[in-house]
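Please find one structure pasted underneath; my questions will follow.
Only one protein chain is missing; all other protein chains are in place.
In this document, chain identifiers A and B correspond to the written order of the chains, with residue numbering beginning at 1 in each.
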Amino acid sequence: MTVAEVIDSVIDNDVAISPTSLHMDIRDLSIYYGEKLAVGGISLPLRRGKITALIGPSGCGKTSFLTTLNQLSSLNSDVRVDGDIFFDGENLVKDSIDFLTLRRRIGMIFQKPNPFPLSIFRNLDLPLKEHGVKSRALRQEKIEKALQDVGLWEEVKTRLNTPALALSGGQQQRLCIARALILEPEILLMDEPCSALDPISSGVVEDLIMRLREDYTVVIVTHNLAQAKRISDFTAFFWTENNAGKMIEFGDSQCLFQSPKNALTSAYISGTKG
Amino acid sequence: MSDRIFSFSIYCISLIVVAAFVWIISDVVLKGYSLVSWDFIVSEPEDAGRGGGIAPILVSTLWVLLIALVIALPLGIATAIWLAEFSRSNTGAVHIGTALDVLAGVPSIVYGLFGNAFFCIYLGLGYSILSGGLTLACMILPVFIRTCESGIRAVNSDWRLGGIALGMRRSVVVWKILLPAAKPAIIAGLVLSIGRATAETAALIFTSGYVDRMPESMFDSARVLAVHIYDLTMNVTGGDQAAYGSALILIVLIIVLNALAQSLLDSWFRRSEYS
Partner (left out) sequence: MLSKASYTQLGSKLDVVVSVVLSVLSFLCAALLCLILWFLISESWTLIASGQWQRFFLDEGWYPLEGLYAMTPMIVASLALTLGAVLIALPIGLACAIYLEFYARGLPKKAFRSLLNLLAGIPSVVFGLWGLTELVPLIAAIKAPGTSVLAGAIVLSLMILPTVALTSAAALSGVNRNTLAGAHALGFTQKTMIIAVAIPSARSGIISGVLLSTARAIGETMVVLMVAGNVVQMPDSLFAPVRALTSNIALEMAYALGDHRASLYASGLLLTLIVWLLAYLASYLNEKSRVFARV
């Protein structure tokens, strides 16, 4: 399938996309754990500079889906993936690609903040060094910028050499976002980034995610429907059928939340199901 | 038997254990104390050890221990890392794990038999510091590996995943993040190994030998502290006093070495954390 054909077929969807706005295209993706189908037949275009939210009940394969996008799923040798993920002219599923570069370009934020048990500075310095930024001055500059981008600089600039684990939960999560941003990724995958935080920190992180729009393409898994509605441009609704996850509906967030096409979606967002 | 008597006997027995412990320790301290002095530590033994000091014996002990640790530490940490992080628990790794458990149970005198046959005779090293150190290295490896391995496995896997999701190389994640986080287990393994190696007697009698002169090279036969205590007690009439002095030194040496190992590892890890 050529890129043009891909784009043509995508345009058939209810939301029209121009070729330049398509950042990653997932076609008919299925994920198996051993023989068992975990998620089946997902087709989803990710638009450049937009926030796409994945919603649905627990266990419907949202996180599994997310981890195939940066190929973290392949750490588990039981996991098998079918279908295509087109990203920058390559097929992540079928082509042999450099995973280290891929993961630099596609950052990931986890549900539980996971700063390394090192100093704040080392948390940001280590990934930079690892990706070949040799000049110490340049690294320091990038670290300051990343911390400013996530609004953490003023809070931590005097204690960069203290353990990152001493920070509050919200600060830790922002540090993790800074750690991903410092590698200048194009896409950010977020797996319920606010769910382990208190309401105030959660609000701060949410504002931060909103600010990331335009500069990064964001895919966010969330259980918080209000949050999905507030921050996302597009929403995909996942559901479990016969013990396997599938995508029920995908579309513009405002449309999906106000007038869902599928009865199941409607029931889920109104709270009568799920 | 009423509840009261039962409770009473539990307390009594526990007290007896405490008393036995106090008896042993105070025995060593009281009988050893009068002999221990700076002179005792820095002078050569005289009259088969009844008089003089233990300088060459201390030096030999440290040499044998040093060789054992220099061999066992890197090899042990390497194996622990492979088992915990790289092996993906394949069949080979499971077999290695079983082999290590089996090795951990082998009696120390059997390590001595092996060391004598392999290092002393087959490799031609003879009774020497090197043979003794290598034998001890074999002896402490299994327990050290298993302690470190379980420590690395127990490290929060969010950090492992976080590092990989940042596109960091696996080996860098292990070296810079997981290993420092597994520090307590590595220290525990090291303390255990130092304790066992320093106290070991049976495995050394026929590998590093009996000679109580100051060793001049690693190929010299040498007597370690534990063997010295054994020899004074069993083969030297009137050697008890010196044996107690040496026993006190041995116990203090183990405590000091453990503290040293702990602070060395601590500072090594701290450097990797903040540099």
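Keep this in mind: a residue touches a chain if its C-beta (ideal position, glycine included) is under 8 Å from a C-beta of that chain, and two chains touch if they have at least 3 such contacts.
These figures come from a predicted structure and were not determined experimentally.
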item: Chain B, residues in touch with the chain not shown (by the definition above); value: 1-3, 6-7, 9-11, 13-14, 16-18, 20-21, 23-25, 27-28, 75-76, 78-79, 81-83, 86-88, 92-93, 95-96, 99-103, 105-114, 116-118, 122, 138, 141-142, 145, 167, 169-172, 195, 198-199, 201-202, 205-206, 226, 229-230, 233-234, 240, 243-244, 247, 250-251, 254
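Keep this in mind: only the chains that are shown with their structure count from here on.
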item: Mean-CA-position distance for chain B and chain A (Å); value: 49
item: Residues of chain A that touch chain B when the two form their complex; value: 70, 72, 75, 77, 99-104, 107-108, 110, 112, 114-119, 122, 126-127, 130-131, 161, 176, 179-180, 183
item: Touch list for chain B against partner chain A, complex; value: 88, 156, 158-159, 161-169, 172, 176-177, 180-181, 273-274
